[in-house]
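The complex appears here minus one protein chain, its other protein chains still in place.
So that you can tell them apart, the chains are marked A, B and C in the order they are listed, and the count of residues begins at 1 in each.
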Amino acid sequence: MPAQRFDSPDDAVADIRDGATVLVGGFVSAGTPSNLIMALKRSGRTGLTAVANNIGLGDLLDELCEHRQLDRVIGTFAIRASGARTSRFEAQYRAGEAALELVPQGTLIERLRAGGAGLGGVLTKTGLGTMMAEGKQVLELDGEQWLLERPLRGDAALLKAWRADTLGNLQYRLAGKNFNPVMATAADLVIAEVEEIVEAGEIPPELVGTPAVYVDRIVQCEPIPVRWEG
Amino acid sequence: MPAQRFDSPDDAVADIRDGATVLVGGFVSAGTPSNLIMALKRSGRTGLTAVANNIGLGDLLDELCEHRQLDRVIGTFAIRASGARTSRFEAQYRAGEAALELVPQGTLIERLRAGGAGLGGVLTKTGLGTMMAEGKQVLELDGEQWLLERPLRGDAALLKAWRADTLGNLQYRLAGKNFNPVMATAADLVIAEVEEIVEAGEIPPELVGTPAVYVDRIVQCEPIPVRWEG
Amino acid sequence: MADAPPIGLSRELIALRAARELEPGSVVNLGIGLPTLVAGFVDSADGIMFQAENGILGYAGVSESDFDSDLINAGGQPVDLVPGASFFDTAESFAMIRGGHIDAAVLGGLQVSARGDLANWYVPARGGGSVGGAMDLAVGARKLIVAMAHVTRDGEPRIVESCEYPLTAGRCVDVIITDLAVIDVRVDGLVLRETAPGISAEQVARWTGAPLQIPDVVPEMAL
Partner (left out) sequence: MADAPPIGLSRELIALRAARELEPGSVVNLGIGLPTLVAGFVDSADGIMFQAENGILGYAGVSESDFDSDLINAGGQPVDLVPGASFFDTAESFAMIRGGHIDAAVLGGLQVSARGDLANWYVPARGGGSVGGAMDLAVGARKLIVAMAHVTRDGEPRIVESCEYPLTAGRCVDVIITDLAVIDVRVDGLVLRETAPGISAEQVARWTGAPLQIPDVVPEMAL
């Protein structure tokens, strides 16, 4: 079905439920759906699990901690070893109010890809012999060991692209793709904020980064500038 | 390293050895490296295993059977159920002179992707309960069954793209990508025939279909037109 | 079976009836052969997007214009694009197929069993086989429509208690559309939904090799 066009990010996320698992695209400042994140904050939903590369690195995901909306984060960057610029999430994590599942970045994206592509898991060497392998199955195949990681999916995905067409095709700019195209495949409800919505056919077929089949909702928003100050 | 530029397809494939496993990109007529295939024919190498979507469907891969250069084909389309337009490969297969490993198309591409991405295998539902599962491991995870398929790699890959830049970045046109971008990741020696070679920077970064890191050799060739007549 | 099977729909009319089975706005993959004809029978206003497993979402049907070797469907035929089409590689294409993102697939069949098993890739007498994306589509498409002749050239039913030919996938078929009938595959077995013009429910049952439930009213196909 063609993507549904919403006038506001608040309307676009309105039916995400308490307790939902929400995939959040973006890498620090690039391709990050800040308007949708802030709309989710305003929605007041609680008990959420966020799956995102990072929290508290200049992104706005940490805003969801102001009113303790996040029960859990599955991501790759969360608690900074340096201790500089601690986040609200870090405080809640330390207080036992929010859980963290730290996942190697390559494993996170492959788990999401498996979830979106109908695959039963990922066999990787990443994490073998480390804390990441604890409690997980290790397969020996032809004398080599592989760590089995399971697929990951969301109830909803919040994405950011540069442009959408009316069907829901998404075009990314520069390094704005990162987690977005795979997360688009791995959630029951896929919502994209974009800077511009154009007619079908205006995005050249070679430049479609996420085909329309994956996208349920699009909403045009002025991007909220974010930056990691280190 | 920047890709090495060759003047002829014959030179580009000259050091592929007897007995090599060769990945061959393309889908019927689209993105098919016909010049490199014909150069491999002229090289006279024997005992080859070809990994390709199809053989004998208007592609030129069947030419390698004229002098029995193929010992084995791993692919998805080989022997046509209708019996129409039989190929040289089919004759050799029936005579027991060439082997065939038939693989579902989605499994073939995922096995190649695993081979190129450092993953230990693929867990899929495709082929469960069919001949394709014979002799293969089935994993039960959380009550669901998954067929384990192993990675696939080549000694060499023969690719076709529209343009290359001098570094080896490849740009595909229309539906010319198909197997090429994944095969580019899964062979020790990656050779691409292209219609044009341009300076680095002339292919916009968003339109690079295969990043230069994967490509070892490029050769500019006039495409050989092929067509499946059904 | 000394009697001859009745003359039913042409291949084109089977394809037309299959096209009517597709939801407006849905994403559909068409197998090689008869299913390819389906693209010619959809109303472009319905916004159906055809996916070709070689890497296109949004082709309109077989092209009448010049042949471009890089713009073909999975059957190798030249195609035209609709506005909003996109290209991708085979890995992305099968992530789309196996991840359950294709609303419906129309595939040809050699045999379909009473419980919806499909055999469509391997003729034992010929061996070898060509599987293409059939197994992936059978497993991954949300709705699987099989479009085929009701009986073989020798008059043997293709709809059977249990497939003799090697399976493509088990319990995957939702609807069977043949020259004689539309049959739904339900958890409790095969149910006749429509008959072809001039064909009786009894004739369909006669040429079906598995138990067929016949509701009190079986409408004729609207073509």
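Operating definition for what follows: a residue touches a chain if its C-beta (ideal position, glycine included) is under 8 Å from a C-beta of that chain, and two chains touch if they have at least 3 such contacts.
Computed from a predicted model, the values in this text were never measured in an experiment.
Asks: So there's a chain missing from this view; which of the remaining chains does it actually touch?
Replies: A, B
Asks: Using the touch definition from the top, which of A:113, A:163 or A:217 touches the missing chain?
Replies: Residue touching the chain left out of view: A:113.
Asks: So which of B:18, B:97, B:144 or B:206 would be touching the chain we can't see?
Replies: For the chain that is not drawn, the touching residue is B:206.
Asks: Any idea which of A:14, A:28, A:141 or A:198 touches the chain not displayed?
Replies: A:28
Asks: From the list B:27, B:146 or B:214, pick the residue that touches the absent chain.
Replies: The one listed residue touching the chain not shown is B:214.
Asks: Using the document's definition of touch, tell me which of A:17, A:42, A:80 or A:136 contacts the absent chain.
Replies: If we include the chain that is not displayed, A:80 is the one touching it.
Asks: Tell me which stretches of chain B touch the chain missing from the display.
Replies: 1-2, 113, 116-119, 165-167, 169, 185-186, 199-201, 203, 205-206, 208, 211-214
Asks: List every residue of chain A that touches the chain not included in the displayed model.
Replies: 27-32, 53, 57-58, 76-81, 83, 90, 93-94, 100, 102-107, 109-110, 113, 124-132, 162, 172-182, 209, 223, 225-228, 230
The criterion applied here is as follows: only the chains that are shown with their structure count from here on.
Asks: Quick one: which pair of chains has the most contacts?
Replies: Greatest number of C-beta pairs in contact occurs for B-C.
Asks: How many angstrom between the C-alpha centroids of chain B and chain A?
Replies: Averaging C-alpha atoms per chain gives centres 33 Å apart.
Asks: Provide the C-alpha centroid distance between chain A and chain C, rounded to the nearest whole angstrom.
Replies: 36
Asks: Can you check how far apart chain B and chain C are, centre to centre, with Cα atoms defining each centre and the answer in Å?
Replies: 28
Asks: If I count partner chains per residue in chain C, which residues reach a count of at least 2?
Replies: 87-88, 94, 98, 139-140
Asks: Please list all residues of chain B that touch 2 or more other chains.
Replies: In chain B, 110, 124-125, 172-174 touch at least two other chains.
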